[in-house]
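Before I ask anything, here is the structure I am working with.
And then chain A:
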Amino acid sequence: MDRTLRTRLAAKLADRLTGPIRQRHDQTEIRIRPADLIEVMRVLHDDPELEFVILADLAGVDTGDTMQVVYHLWSNKTPDWLRVIAEGLPRGDPRAPSLTGLWPGAEWMEREAYDMLGIVFEGNRDLRRIYMPPDYKSFPLRKDFYLPDDSARGPGGGVRHVEEPYAPLAATTRSIRRTVKA
Partner candidate 1 sequence: MTAPVQPHYPHPSADDPRIMLDAQIGQYEQVPPYPPRTEREAEFYTLGDGEMFLNMGPQHPSTHGVLRVVLKINGEKVVDLDPVLGYLHRGVEKLCENSDYHHIISQIDPLEYVSSLFMEWAPVMAFEKLMDVQVPRRAEYIRVLTGELLRIASHALFQGWMALDLGGLTPILYSFIERDEIVEMLAAVTGQRMLFNYFRIGGVNGDLNHEFMSRLGDWMSRAAVQHEANIGLLNENEIFVRRMRDIGRVDRDTALRMGVTGPNIRAAGIPFDVRRAHPYSVYPELEFNVPVRGSNGGGDSLDRYLLRLDEVRESIRIIDQCLHEMPDGPVMARLPRLMRPRPGRAWAAVESPRGLFGTYVISDGTDQPFRFRIHDPSFVHLQLVGMLMKDNLIADTMAVMASLDPVMGGIDK
Partner candidate 2 sequence: MTAITRSLGNVSTVGKVVIPLLVLILVVGPLVTVLLATVIGPWVVGVANSNLGILRFVVAITGILLFSIPAAFIIIYMELKVIAYMNLRVGPNRVLPAGAAHSVIAGLKVLTKEDFSPTSADKTVFTWAPVMVFLTAVMTFMVIPFGPGLVGAPLNIGLLYLFAVGGMTVVGLLLAGWSSFNKYSLLGGLRSAAQVVSYEIPLTLSVVGLILLAGTLSIDSIARQQAGWVWDWFVFRQPLGALIFFIAGVAEANRTPFDLTEADSEIVAGFATEYSGMRFGFLFFAEYVNVFIMSALIVTMFFGAWNAPVDINAVLGFFHLAPFWVYLQPGELGLGLLLVIAVAPLLVTLALSAPVYLLRDSMPAWKALVVGFILFNLLVIGALGLAAYIDWDWVAGLVWFMLKAFIFVFVFVWMRGTFPRVRIDQLMGFAWKWLLPAALLNLFITAFAIVILKSAGIH
């Protein structure tokens, strides 16, 4: 845990954070609004005291209520991984700004998040499905997505929600298996 990173982050981004800075093991976590994403990332990347130059990961998360986009960053100035959570994307129409301007390498990760969770990254010039076929309509990693032969549910798992290849894009108001307090 790097306590100084906490103070530095608090100093630089105090008005942008939506929650407390959490630290556990070798990870520091900040939470921001998706609208502030570009500016926060620019600060994190360019500020000489932070210099988070390497984007280690970009993950979309469906918490059951809302969507999140989670970034992991690495910098030479701290022994911690920095986790940036852009939270509170509505499940019906999740939209987040694209980071391809800052890290062009995020393009495919954003495509993957779009493909798997339906998060639309505005500004990504090539936001199409990357794994699933182009005529596919569901978003498989959403929490309300089940396959008809999802045997891991067990026989008594209740009603099974069936994959819908041709359902309209926004029809995702299925019952939610479980949610996490995000």
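In picking the candidates, the idea was that all candidates are chains of the complex that A comes from, given by their letters.
The working rule: a contact is a pair of C-beta atoms (placed from the backbone, for glycine too) under 8 Å apart; a residue touches a chain by one contact, two chains touch by 3 or more; residues count from 1.
This structure is a prediction, so every number in the text was calculated from the model and none was measured.
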item	value
For chain A, as assembled in this complex, the candidate in touch from 1 or 2	1
Footprint of candidate 1 on chain A - complex, ascending	24-27, 29, 53-57, 59, 61-62, 70, 72, 74, 76, 79, 81, 83, 102-109, 112, 116, 125-135, 140-141, 145, 150, 152-153, 165-166, 178, 180-181
